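A single protein chain has been omitted; all remaining protein chains appear in their positions.
Residue numbering begins at 1 within each chain, and the chains themselves are lettered A, B, C, D and E in the order written.
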């Protein structure tokens, strides 16, 4: 018999705390944006394996996770390897046809495959998708000076709901296409918001490398535990939110305005932050609510 | 925002421990024998409310509990109240027609209703059954000198599987009947074993007021963590198990021989012992396995 | 070959009369209130067996019977046996906690079990329910001076329709409970009317020990064959209906106003009165119609 | 209120007798051969209307009737009308192509349509079929000297079971066809036996103009109430059964040997003989049983 | 290996043309009126076999054909054979009871059976129906001076949709009946329009012996390729359409006004005209469209 290392009372207390969350979330869909930085940093395989374990556990307790990922650092790496020098306009990289081709290869054929592979060590759990599959993400050109960078025009969640109903975790690379079949690279945060809204998800969760949204960008102590959509929109308007946080913040607003109950921005570098956030009273990061 | 009183790492560790059990047990049927003593003692309502909370939680995470109960102390109480003096043979109470009538009233109309009532505070969760309902338990006379005391001849689990498939917790009072409609009072431990086998349950769990089975009756330190059916049968044969523990031990053997994966005898007076046993690595009480 | 004692022409005539009724009622739900007096009187077992045979026959020809019963005489008997002396207010018995407990034991654990047992001699036909099961009957306090006597606040027929769809006859003891799990004793006639309406039943039938409703209480010759709901309401208002007949009359009105096609008050002491009423042109008792 | 002309006790007695039969036969399939003579004689429309009423009642109480008919007298009538003089061989009419065409017109377009029409006065109850429909009856040539007279080679009951499952009464004209599409006229009694066996029917019933099978052809008093298949086969072998009764007797044997529980030969000219036979203890005619 | 007699490029071109039509029509219902003249003329069996082959092919590629037929020439033939001399009013044949009986025999028992037989050479494909079956066509008297000639009052397509859903081709003889069961002979073109509307068919197709509708009756060169319902109605009003073409034209209008997408009048004497019309860009005959 295994030695019982844990205090039974403490375990009972935690169970009493945890089980109602499990009950509450059973049957719900959660969209989880997994940042490219998480994959690129330090011990990439360990972090990815821990993430995969968390996703498999969500599924085990009846939650349907949908994973969306980026891949900026990995794209930069391949561009460097082929010696592709990008043109920049106003500080933004211009995506010409060759860049798009290479980015698509990295997102669909590298980052997506790596995540799917890490999940499927646990069984036939995950299927990788690009936004081009079954016309999942329809996009159009954002700005012709930026090349093949797209904006989401619509999301057709049919293929997602089918896979989810079969117990499959869809893992989505954020390439979209237009009616003529032209592909575009699209911001993954934005896609996450649109997909969460289209699925009428219970939650949209950003696993990033920051602890949440700060009321004052310059003050690490000002991280917000909870914020309403309207306050968040005001922060964007006033410039209080800026930089790389903008697409995440906007995606949270899109999602919650579109029917998602809660959006979260967490520090995904803390091991199992996702589980702790979902299943215990003590939240981590910032939660965005309707009002 | 709620203050996070718990160490996140500790919570993460427990979640990693707990979630696989939840995954493993989802969809399984568990038969839980709830002893009359548990109801009769000290703060009865508090104990019953805690038990009801545990059962509702099992159901919340996808387990289908089936509750079986006795009611010895409560029957004695009513007999005393009506001034019924029982005849005893070899130390066993003779169940004449009036005693049967009173026992049935207590089991079906008092103990069963109390348990159902406590569960249904949480919603339309439970339905009370007697073994007479839909011919659930067919019985015949054990020994005519003992009066209307019955042995189980067969269990028809149809009504149980139907209720369970509709998300209902059946709560069973252990009155059975024969083909002519004659009712019998039956030992609740024995019924629990037969019902668990008929349902091909994942587990049969006895919530008693002792910590488990002792290798040496007289040595409280000798409680067994795990024991095989064959060792247990040997203990009964040798007299190492005796007294009120015999029906429980025999029911465990019946159940496991009949296809139930595990049987457990736990101290149900420890708060939430049921949850700790099911969902953590550290077990409590005695687990009976096939071999 | 069996001797043919019956005149074939006569049999053909009756078949031609009976079969259309059987066709008409196939698939319908009928709520039948079986009075406690019927059970308490004379040769109780014979009367109960005949009632059980009629119910099983209804089911055999495709009707779904739902049985509701009282148990006044049986409750009085147990109260006497335990030496419980009731307080009375305005001639009504005050139901204190002990009385409620004893009444519940009798209704759920004695009368209900007896009826279920008599039905199940014919196969796994019946399941006993109390209003506490699956929150079937929600009640609240009628008048705090009367103790735990309840009024129906709502009926959740889910468990009934499920059992009925599985070919089970629900037999209902009229204990209800409130959201806190407090039980109440409720008038069985009133429950019968509310359940019939909740099930949108084809018929509500009271099997009593009187031949029907009299236009003039004092004139046995004035029994009405048919009466409209509005005339009946007028009779209650004018005092033409009174006493123990009031709850039955009101329940008939509730049921028919709530969508039940017909309500009937019959003398259940005539053997097989139920079958004769349902399947032949010659009705017995009083039929209540919409207008 | 309708005056109750019938003695309630008598009605109750008959109901107690009738209802178990209705219960027993609910859900079963019965194949009923309706003879051409019944249609041709005296007040044809009245007899047909009474037959239609009986069939509709069977269906109303959950029995699935399948009707098979002949039409010998009606064929003879049309042949006479067109002045067709038939050749005879060994006393049997030779069916040449023109005769077949005329016979088919009468069976499919006259007798079948008349029966369907009489049934459908009661609602959309019946659909007429010929054995050519959906390859219901495959046949081949019996004897080339007799022309287009066929023997049943196989029955494909698919279309029958589909219609029956939709609450439709199939009415079958006994024309069959071979793989090349050639039609044949087939003995209706023989078809009835084969169809009853293919449907694994509860009963095969011949409605004829005689009271049953006689042990001694010449003695009207010798009508048998019940007879086994093997005794019947012996009667055919010994010549005790002969003439027009042979195909009926053989069809009864085929059916019962093929799994039909009971075959009956009744006098269909007695009003509602079918109902009296099926639903009362007093049978009429001859019942053929397995052994 | 078969020699490839066909130019592959040509075959590829035709496939590219044909496959989209097959895709487009898959799952749709088409009502096809097959004229009695087609059956009566020249090599009747060859024409019928070719028609059957076309119908079976429609079904093979996922179209649900419903066939409706007339039988004027065949009725005249039987009337002549029995020596029945008809009375005429205003040039129209009076249908007395005997004539109706003979017409029904021919339509239901001859023409219908012949078509069903030709189809079922290909397998259990077709079932013959008369409008009397399952109350498919309800009719009433058109004009009492004309006898039992009926007008369609309603079409109950239930039996058609059931058979169609089971992969059966219904073949309909146009006899209808009223509520009392009286049969009527009805114009088959009219029935075809009403059935197509009741089924909300994709197409109604008349296979006739003329190439289509002429703008100028007297000019064979004026056959219209396409015409709108309103133009067609104007042609009827102005007398530009007349004679036997009137019921077809009116049926086309009824059908298209009732929701049928397209109606067609084709020359059915051209082999496989039906297939060429449906599956190639080059149409034949006249197509009637909504506007």
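Rule of thumb we're sticking to: a contact is a pair of C-beta atoms (placed from the backbone, for glycine too) under 8 Å apart; a residue touches a chain by one contact, two chains touch by 3 or more.
Keep in mind that what you see is a predicted model, and the values were worked out from it rather than measured.
> Since one chain is left out of the picture, which of the remaining chains does it touch in the full complex?
Among the chains that are shown, those touched by the missing chain are A, E.
> Using the document's definition of touch, tell me which of A:123, A:220, A:244 or A:259 contacts the absent chain.
Of the listed residues, the one touching the omitted chain is A:123.
> Using the touch definition from the top, which of E:73, E:124, E:247 or E:283 touches the missing chain?
Residue touching the absent chain, from the options given: E:283.
> Just one of A:10, A:135, A:228 or A:270 touches the chain that is missing; which is it?
The missing chain is touched by A:135.
> Go through subunit E and note every residue touching the omitted chain.
Here the touching residues of subunit E are 1-6, 8-9, 11-12, 14-16, 18-20, 22-23, 26, 53, 57, 60-62, 225-226, 270-273, 275-276, 279-284.
> Footprint of the hidden chain on subunit A, which residues?
Touch set of subunit A with respect to the missing chain: 78, 81-82, 101, 104-110, 112-113, 116-118, 120-121, 123-130, 132-136, 156, 158-159, 162, 166, 168, 175, 177, 179-181, 183.
Criterion: only the chains that are shown with their structure count from here on.
> Which contact partners do subunit A and subunit E have in common?
Neighbours common to subunit A and subunit E are absent.
> Can you give the rotation angle that fits subunit A onto its twin subunit D by Cα atoms, in degrees and rounded to the nearest 5?
Between subunit A and subunit D the superposing rotation measures out at 180 degrees.
> At the subunit B/subunit C interface, shared numbers over all numbers used: above half (same) or below half (different)?
Same-residue interface.
> I'd like the Å distance between the centres of subunit B and subunit E, where a centre is the mean of that chain's Cα atoms.
Each chain's C-alpha centroid was found; their separation is 72 Å.
> Of all residues in subunit D, which are in touch with two or more distinct other chains?
none
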